[in-house]
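Quick one: this structure, given as structure tokens, is what I'll be asking you about.
A protein chain is absent from this complex, but the other protein chains hold their places.
As written, the chain order gives the labels A, B, C, D, E, F, G, H and I, with residue 1 at the start of each chain.
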Amino acid sequence: MLYMVDMTVNLPHDMPADRADDIKAREKAYALDLQRQGKWPHIWRVVGEYRNISIFDAADHSELHQLLSQLPLFPYMVIKVTPLCQHPSSLQAQS
Amino acid sequence: MLYMVDMTVNLPHDMPADRADDIKAREKAYALDLQRQGKWPHIWRVVGEYRNISIFDAADHSELHQLLSQLPLFPYMVIKVTPLCQHPSSLQAQS
Amino acid sequence: MLYMVDMTVNLPHDMPADRADDIKAREKAYALDLQRQGKWPHIWRVVGEYRNISIFDAADHSELHQLLSQLPLFPYMVIKVTPLCQHPSSLQAQS
Amino acid sequence: MLYMVDMTVNLPHDMPADRADDIKAREKAYALDLQRQGKWPHIWRVVGEYRNISIFDAADHSELHQLLSQLPLFPYMVIKVTPLCQHPSSLQAQS
Amino acid sequence: MLYMVDMTVNLPHDMPADRADDIKAREKAYALDLQRQGKWPHIWRVVGEYRNISIFDAADHSELHQLLSQLPLFPYMVIKVTPLCQHPSSLQAQS
Amino acid sequence: MLYMVDMTVNLPHDMPADRADDIKAREKAYALDLQRQGKWPHIWRVVGEYRNISIFDAADHSELHQLLSQLPLFPYMVIKVTPLCQHPSSLQAQS
Amino acid sequence: MLYMVDMTVNLPHDMPADRADDIKAREKAYALDLQRQGKWPHIWRVVGEYRNISIFDAADHSELHQLLSQLPLFPYMVIKVTPLCQHPSSLQAQS
Amino acid sequence: MLYMVDMTVNLPHDMPADRADDIKAREKAYALDLQRQGKWPHIWRVVGEYRNISIFDAADHSELHQLLSQLPLFPYMVIKVTPLCQHPSSLQAQS
Amino acid sequence: MLYMVDMTVNLPHDMPADRADDIKAREKAYALDLQRQGKWPHIWRVVGEYRNISIFDAADHSELHQLLSQLPLFPYMVIKVTPLCQHPSSLQAQS
Partner (left out) sequence: MLYMVDMTVNLPHDMPADRADDIKAREKAYALDLQRQGKWPHIWRVVGEYRNISIFDAADHSELHQLLSQLPLFPYMVIKVTPLCQHPSSLQAQS
């Protein structure tokens, strides 16, 4: 099941640089891992912002919440989830 | 180049059913054609709304505007375009 | 899987009364049917508004969209869907 | 009498972890206690957010305010209360 | 139990004057009746707008919804209900 | 002359408890004094929030601003003032 | 007593031109009359919009509501009233 | 003096096509004329919307309001004007 | 040329009182000076808020930005500028 997830990051300005670097490194490793598992099929950077638009593919709402709440940047993000389904005008819906 | 396009449809309640059906049929044919050309790689229905979230792949801004303004439903939609680029934590960015 | 669905109805003021009555009667029959099937476990009226807050229980996003888009009042409603999951402080999560 | 309560938690990033843990533990115990008393019949996690949607059942507005203002997380939450009543299309309204 | 009710009226510009006058006359009679019964203890005009701020005193949410949904202007109003309770710094709370 | 005043309190989380208690005690004394003088005829708590809805009765705008800006919590509040007048459907307007 | 009044005009597109002209002519005459009486000391056009920012000087809220609700364009305007008082850094406050 | 002007067009769906074409033709001629005069140095289409972002260069506010209010599409547009001045980091400010 | 300027002040709660007093004293002296020069013909306090509505009269946008950016409170204010021009229904426009 697909979900659009819109994530905006707001790191506190007074966070020490090495702590920020550590969180970002863990975030990246985690994101790559979920992509390799097929749980996070798309992640795009929104141009000019510290924000991404992603598509997640999760078995159910609980799994998605688990995946998102374990993001190392989770405490510093504003996240909005939008459930998606097949569009009747998509190629996939024609078969 | 990728763009997220968020489209919400507001058909006037007094539009005759056959006219609405005609516009929707042309919209669907057009959407399928652009998908087959690779210009419109993703289209998803937002659950519970007459709205879609799409990803367009256009050569430049002008082409995207051409593609969108020729949608048969264009006069009845609120459209918002967000430019996207590769995310540094995406699998594609690792190679 | 649970979803909160927030529905606000805006009937055009010039809709003939018998047509409005017919739509509302079909809406009610449909709502009762979905409740009996267990798909729509809760529906509450928001006090002072022509609006309801509902909880739907659907197998997946596609089923929810099917259920909502077949509401007789669907063309006249603003709908917002919020995916819900078990809260760690709920009684159900303690067992 | 039923109320929908929408609670979003914003813990300060500089709160010491043990203090946050203590508040959350007391919040959970309090939430379970109110659920067992039947005052807080539903609590759901909003997917991807540190936020819940709840249904409270209180004797009157004063009791609800007492219940909410004693939440250990109350100083760190944005809360919005919406009064609900029986919907004419609910199963309960048919008898 | 007290509720603040904020009502904004939007009459369609093409409503015939005699029909508007009839609705307003019935609205006024109804408002006076509820005030005499003590259900609607305060009604104030918001200066410069076709809008009022009111305080209702109802036995419960259901009664309030009954009172509001029977307003002759109900189909033409945007209504927002806010539940109120005794303030700890009010004179009434000191006794 | 009547004014609706909507006040939301945002105390900084790092304010020492005794300082907060002192401000709240002075706020309460001041609020009671203005109520006894008839300047602040109504104050209600908004259920679930650290916010009140009040009615002030002041000789003119200047007096109201004096009254509000001397609130001990003034620096920590978001205040919105709405001027009110007699409603033509109020009981008072019928005599 | 001074009030800022922000008025935005939305004339229906299907209003016959002569009816619109008549309303505008009466609006202008009324506005000039109130300016001559000193009730409406300032009126400015907001550049690029069918909207004005005005300062009214009325004896009290009731008078202001009378003045505004008798504007010929009143049914077609969105109006927002903001009460103003002397600023401590104004020249007038120094004497 | 420079102004950013953001214009969004909302043509009524029931406007006859020849009337819409006539207005658009006059709008285009007028826009070209102002560009040739140097009053309207930039006009860009916002991708995916019936909206433009423009820069106007007018002698003063009055002239700008004259220019904008004579746009044939003026009654059908939402316009927002933002005054601009030289930026201290612009090349022009370095000489 | 006239501009409406809406200024809201947000002083940090942890600013030392003597520093705040110093900034406010300089702000007042500066405001009085600009009023005496005729650059700042009106300043009004918005009732109940730490905010003013002002009218500035500047030769051009650059001068206005100079005037505003030199306000001692500038770093602590949210400012919104709205360009104004003569209204066709003003007394001044009749001569």
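As a convention for this text, contacts are C-beta pairs under 8 Å (C-beta built on N, C-alpha and C of every residue); 3 or more make two chains touch, one makes a residue touch a chain.
Small disclaimer: the values here were computed from a predicted structure and weren't measured.
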item: Touch with the omitted chain, as defined above, among A:28, A:45 or A:87; value: A:45
item: Interface with the unshown chain - residue positions in chain H; value: 2, 4, 27-28, 31-32, 35-36, 42-47, 52-53, 55, 82-91, 94
item: Residue numbers in chain A that touch the chain omitted from display; value: 11, 13, 45, 47-49
item: Hidden partner chain, residues of chain I it touches; value: 3, 5, 12, 15, 61, 64-65, 68-69, 75-76, 79-81
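Keep this in mind: only the chains that are shown with their structure count from here on.
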item: Of H-I and B-C, pair with higher C-beta contact tally; value: H-I
item: Whole-Å gap separating chain E and chain H, where each centre is the average of the chain's CA atoms; value: 44
item: Junction residues of chain F, two or more chains touched; value: 2-3, 45, 47, 61, 64-65, 81, 83-86
